[in-house]
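Only one protein chain is missing from this complex, and each of the others stays in its spot.
Moving on, here comes subunit A:
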Amino acid sequence: MSSKSTIYSFLILGLAVTLLLIVAPVVYAISLSFYRMDSFVGTPEWAGLDNYARVLSQWEFWRALINGFVYSLGTIVFQVVLGIGFALVLNQVFPGRNLVRGLSILPYLLPTVVVVLTFKWMVDGSIGVLTNVIAALGLPPVYWFESPGAAMASVILVSVWMWTPFVTTTFLAALQTVPTSLYEAAKVDGTTAIQRFFHITLPMLKPILTVIVLLRAVWMFNKFDVIWLLTQGGPVGSTEHLAILSYRTAFSLFDIGGGAAIATISFAILSVAVFIYFRMFPLDTE
């Protein structure tokens, strides 16, 4: 086989796989959003923009959209602040540093199911260890999933615990790239550690921080499993975001066109974020 034909056969294979696994499902999903279909094996019926009109006229849709923004924003703020804080601590020299660094990554490795089940066990009614800690501190009992506000807070808390390590680890790696001479010079000038963080570390790491926030924003907006497992979108829809609404619409109400329309709308919203990403970090394919 000649050099060119090897490369081309690899490439054709690549294109075929991309088309089959990525392009085709998306095209199919978008096209389903223009059809009426009440069974996954049924024949789709052309519906034009009906699905969109119906979805957009439901207030559940707007609630889900707002919930999605609240959830993503809440989780991102805490992840980034905590992650940066952890990274700054773990960047210092102290005995056992490698052990603490390793431990700080563990939550990220766990399957969502494990995290959710363990959390539910820890806060269980009267027997959970956290329930007992809260009682021992003399605090009023917390009803984690009962009220809309508490449910959203619980969902955010668990998500932050799981995904902070991503920020910690990437930020910690980025910290190594800041030349120490900058800090030395600033120290000679009599600056405080806080001043050095805001005037050297943060500006130097702004690009990596932008990537982290953008990627995390997209992923948190897409997150399905953690909310579904914790609250199934409840109570009374207070934690239901677009992914859950889309799942419920397609797989419980069997309004497949409607579910596809919601997924397509989320896709359009995310495409804005992806567009910004590509503008800021153009693909360097050469």
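Just so we're on the same page, a contact is a pair of C-beta atoms (placed from the backbone, for glycine too) under 8 Å apart; a residue touches a chain by one contact, two chains touch by 3 or more; residues count from 1.
The rule we apply is simple: contacts and distances are computed from a predicted model.
Engineer: Given that one chain of this complex has been left out, which of "Putative DNA modification/repair radical SAM protein", "ATP-binding cassette domain-containing protein", "Multiple sugar transport system permease protein" or "Tetratricopeptide repeat protein" is its protein name according to UniProt?
Structural biologist: When "Putative DNA modification/repair radical SAM protein", "ATP-binding cassette domain-containing protein", "Multiple sugar transport system permease protein" or "Tetratricopeptide repeat protein" are compared with UniProt, the left-out chain turns out to be "Multiple sugar transport system permease protein".
Engineer: Any idea which of A:53, A:77, A:127 or A:185 touches the chain not displayed?
Structural biologist: Result: among the candidates, A:127 touches the missing chain.
Engineer: Using the definition of touch stated at the top, determine which of A:49, A:77 or A:173 touches the missing chain.
Structural biologist: Per the contact definition at the top, the residue touching the missing chain is A:173.
Engineer: Even though one chain is hidden, which residues of subunit A still touch it in the full complex?
Structural biologist: 1-4, 6-8, 10-11, 13-15, 17-18, 21-26, 28-29, 32, 40-41, 86, 89-90, 92-94, 96-97, 99-100, 102-107, 109-122, 124, 127, 129, 132-133, 161, 165-166, 169-170, 173, 215, 218-219, 221-225, 228-229, 242-243, 246-247, 250-251, 256, 259-260, 262-264, 266-267, 270, 273-274, 278, 283, 285
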